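Below: one structure in structure tokens.
Yeah, one chain of the complex is gone here, protein chain that is, but the others are all in their spots.
So, chain A:
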Amino acid sequence: MTATPVAAATPFLDPETRAEGGGWLGAVRQAGLDGYRRQGFPTPRHEAWKYTNLSAVGRLAVETPPAVPALTAADLPGDRLLPLDVPRLVFVNGRFSAPLSDLDRLPAGVRAGSLRAVLLTDPGHLRPVLERPQAQEAVATLPLAALNTGFLSDGLVLEIDAGVSVEGPLHIIHLSVPGESATLAHPRGLIRLGAGARATLAVSYSGLPGAPSVINAVTDVVLGEDAHLSHVRLLAEAPEGVHIGAVLATVGARARYDAFTLTLGGRLVRNEIRVLLDGEGAQAHVNGAYAARKGQHIDNTVFVDHAVPNAKSSQLFKGVLDETGRGVFQGKILVRRDAQGTDGQQLHQALLLTPGAEVDIKPELQIYADDVACSHGATAGEMDAEALFYLQSRGIDEETARALLVEAFLEDALTTVADEAVRDALTERVRDWQRGRAQATWNV
């Protein structure tokens, strides 16, 4: 008997299911379900999913994540989160956990909490975010973001008032606690900065080991004019975890969106970031680093849409592929006809530590304006044997020398994270990953 192929290809959604609720929100959800049904579950035949095969995920029989009994701070996997002593919001299986969160230190002008609560009290003021063109486009072109929208019910809402400059980072923790069997969650995040607001947001996605947790996350980011958000995320899901995430960032005039994603965990990760440069002089720097080892698949897919003149964007991703780790980078820059004076750069670099490692890279420039400066580049190489010998010849053992060189390789991506505490926290997780390598090597 052969395995049945994924049928008409809308797993995770019963044909009869209708969106919950009425009014504009019900309509948004229904559009999400319709968008998913129309596009179908991603297969390698979808151009955007050529290198990342979700068919095994689509075959999972999934349940809604279990309601988690009260956890204490000691239950948090500290070694898989960003080590930061700052105000934090904790979500366990998509539900806001007040006892684990620490909002006492939240500065004035910052409102943060669960989407569920806002949907109960004042959903109307989220309408402009959820109905904005970028969100609608995502529903039409990203099947799983559409599915997320169809089930939109809980997650994070973070709003920073105009003119408020938040000192120091805030930390958002998303923890997946596995159920008896595989689970699927659709957390939604809504982040809105008023005109001229500034903040650094550190986000840790992590999971406890056990049955696979599939996270299908969508995060909306809306930056008002002159706002500046540094959005730093650690994706460190449990070894069996699957993370499919889409960030949809709309960046206003002269505003700046700095995204950094460090991906270390999870069996399969698709980190999709879409940025719409929506007002003149907007900027986006979409950077990241990742490290994959045995059996891991990490996909970063970036789309920067230059819709207005004189906007600037850059993408820098660095990947370390060990053992049979596999990386994918798809980076697209779209320069629309009106977007004169665009500056758009893109670079992906991969370090392949073993012959079994692999990376697929697809850069794409679509340019309809004529006064633009755009470039893309990609490199893939092995560890520099000369450098390795140099370090060893000074008495540094091979494992340590390799770790130094891996960290050095990632360095120029990590240094783009402006906040020192957050940068150090990321570096610490990278070092843990390296120690994991040493252990794995010893155990073999």
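Everything that follows uses one rule, which is that a contact is a pair of C-beta atoms (placed from the backbone, for glycine too) under 8 Å apart; a residue touches a chain by one contact, two chains touch by 3 or more; residues count from 1.
Simple rule for what comes next: contacts and distances are computed from a predicted model.
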| Can you pick, from "Thioredoxin reductase", "ABC transporter ATP-binding protein", "Putative spermidine/putrescine transport system permease protein" or "succinate dehydrogenase", the UniProt protein name of the chain not displayed? | "ABC transporter ATP-binding protein"
| Per the definition of touch given earlier, which of A:63, A:364, A:398 or A:428 contacts the omitted chain? | A:398
| Touch with the omitted chain, as defined above, among A:9, A:162, A:195 or A:387 | A:387
| Residues on chain A that touch the omitted chain in the whole complex? | 384-387, 389-398, 400-401, 404-405, 407-412
